[in-house]
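With one protein chain held back, the other chains of the complex are shown just where they sit.
Naming follows writing order (A and B), and every chain is counted from residue 1.
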Amino acid sequence: MKHLLSIADLSAQEIRAVLDTAVSMHEVQRRDVKKLPTLRGRTIINFFFEDSTRTRSSFEIAGKWMSADTINLTGKGTAISKGESLRDTVLTIDAMGVDMIIVRHPASGAPRQIAEWVDCSVVNAGDGTHEHPSQALLDAYTLRAALGDLAGRHVAIVGDLTHSRVLRSNLLCLRALGAQITLVAPPTLMPSGIDSWSTADGFATSYDLDAVLPTVDAVMMLRVQRERMSGGYFPTAKEYAVTYGLTARRLALLPEHAVIAHPGPMNRGLEISAEAADAARSIVLDQVSAGVAVRMSILYHLLAGEGNDQ
Amino acid sequence: MSTQPALLIRGADVLGEGSRDVLVVDGTVVATGPDAATQAPGGTQQLHADGLVLLPGLVDLHTHLREPGREDAETVATGSQAAALGGFTAVLAMANTDPVTDNAEVAERVHDLGRRAGYVDVHPVGAVTKGLRGEELAELGLMARSRARVRVFSDDGRCVQDARLMRRALEYVKAFGGVISQHSQDPRLADGTACCHEGELSGRLGLPGWPSVAEEVVVARDVMLARHTGSRVHVAHVSTAGSVEVLRWAKAQGVAVTAEVTPHHLMLTQDLLSDYDPTFKVNPPLRPAEDVEVLREALADGTIDAVATDHAPHVRQDKEHAFVDAAFGMLGLETALAVVTSTMVTGGRMGWADVARVMSTAPARIAGLTSQGRGVQTGAPANLTLVDPTRVVTVDAARSRSLSRNNPWHGRELTGAVHLTMLRGRVTAREGLVWGEEEQ
Partner (left out) sequence: MSSAHDAGPGREVLTSDDISRALRRIAHEILEGNRGAQDLVLLGIPTRGAHLARRLGDALRQVEDVEVPVGSLDVTMYRDDLRHQPTRAVEPTHIPPPGVDGKVVVLVDDVLYSGRTVRSALDALADLGRPRAVRLAVLVDRGHRELPVRADYVGKNLPTSHSERVMVRLAESDDGDEGVRIAAPPAQEGTP
């Protein structure tokens, strides 16, 4: 592994290796001394062209706990406003001899383009509406911790699927781990080409959350932005909450053992009710807690071994 | 201009319909067939063209020359050279320059720059609306009456969205035989960020979708407006099977609609976007293979009238951005004929007479050019292109005469190479060199 651009770049075996290492890293997180010497002398740039407190800080902490030098850069407005291309911008950083660039970018595909241009490792920390691989890995980590092996488990993913990079990475990751998936959303929030896509990749879709919930082992609620209303994706927040929200009433439809995940940030009262978010079966806080451990594991697998040298 | 010596082209396969000699004197075809050799005056130069196909000089309805405003990406001179090397003798230069060609002064300036360069006839396209803003009509009549004699009007890059304004424009240009070339894109269905054909691929890549229907609803509206007004409308860069259906229906109704397809929409498909390489970002976007097949069929059966390059040069710093931020467009002038040969002639869907129709005669007719697209016949201006029909060329972006390098054909093997281009009897390009270079 040199880059982490898409979950599609990882084999099921590699995904499992990352999750297994994350278990050990999670142990480290509970110690008094959290620092590992593993990446001493390595330099990691957190290059965020878009705000993200949670992802950026967890990557930064992961790097620091592994003794890498981590530097935060915000790319906002640097490129186009100065007449400099994205390529020029990242080549400048690459030329300083860094080992890894962790990129968050509002444009889909930007990390893959950057990986083509630079010599160092590139990690996709979320690109547009494309992918968010580290989030999917930590979601899988948390689900595995709650449910055990995910093979044959049924996960429903519900919400604004069109605009969700978390969805795309989770689809690939959970499928690779053998889970069954059902996507639930109003037709307007299903991604383009979902019919042929779901057939090709072997997952189900539904417009009826009530029908799906009784059969799931986990339900993952994705954020719905209120701005989508002006785009005509759905009429009102109330209508969305009633038809697709995980309301208190719907909690009762879940099987006893089923868990509730949400990659955050949550819109309480829209896609998820307070009752669901705070339920005993909610693993939302576990997801947050796993963030650093999974990212430490990612850094380890990309930077520690032979062949990951420049 | 000094008089050219007479030239006798010997043995060329004229339009693929058999070998005939062609005699060019004073920039005009004066004789063809057996008479050509006998009428040749003393001192006539001979050009042995065995194995080459002779076509009327190609006419491009849709070129972006970037001058004035973006001379770092292309100039009228460099674009003209690229055109000549591609076998063109006339190009229509789109209006989205800076300043916009929305008045007679800019039109004349572009026209004069073309004259001065001298490689091809450069005919400016006038903007339909002031500043391409889609609000008020540009000075269509003054541009038509200018030295540039503008007949084609387009807001290309943007769609004339307002139905009433489109109607008025169609009506207004009837007075001087003009035509509106529409960039068909409903901006509410495909906004400025739309950059990938909407479907499974755009879903997977997370790229803003550009649905086929955003083109088709505008094509449908415009043919109804053309029928209602009795005016001519031209559909630029048709890219979808649905648009072809509408065109077929409209032509059957006798609506005065014409259409063009680009070389890239005849060959390249959407899957090239999988790696987010902005070289393949173009508007309208590359479509699935099924659309490409329908476009080829429609070109062969005449539903689509012409091939037009939409040659759109961009400097590196405008292309080397994240895919959605990068500029739209790709180069096309130098490779257009080879793409048409590779997709339509090789494999037998079209003969060379058909190539002459879609790349010369029809575009000249649509643009109202009287001295272009006349064919290889006695009395016509000697605007001619000689093609080596079987030569296979691997495209090398670095060797392009364009100032820009956004070349989607780089590394591809294409069949059919322009051997020589002649503008009114003067050789403007020969075997990869342009006029001026080959004399040295």
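Keep this in mind: a residue touches a chain if its C-beta (ideal position, glycine included) is under 8 Å from a C-beta of that chain, and two chains touch if they have at least 3 such contacts.
The shown structure was predicted, so the numbers you read here are calculated from the model rather than taken from an experiment.
Considering the complete complex, the chain that is not shown touches A. Only one of A:Ala8, A:Val23 or A:Met229 touches the absent chain when the whole complex is considered: A:Val23. Listed residues A:Tyr141, A:Trp197, A:Tyr240 or A:Tyr300: the one in touch with the omitted chain is A:Tyr300. Where subunit A meets the chain that is not shown, the touching residues are 1, 17, 20-21, 23-25, 27-28, 31-33, 35-38, 66, 297, 300-301, 304-309.
FYI, only the chains that are shown with their structure count from here on.
Note on chain placement: the centre of subunit A and the centre of subunit B lie 45 Å apart, centres being C-alpha means. Considering their complex, residues 198-207, 209, 275-278, 316-325 of subunit B touch subunit A. Those residues of subunit A that touch subunit B in the complex are listed here as 79-80, 83-88, 105-110, 112-113, 116, 127-131, 165, 168, 191-194, 196-197, 200.
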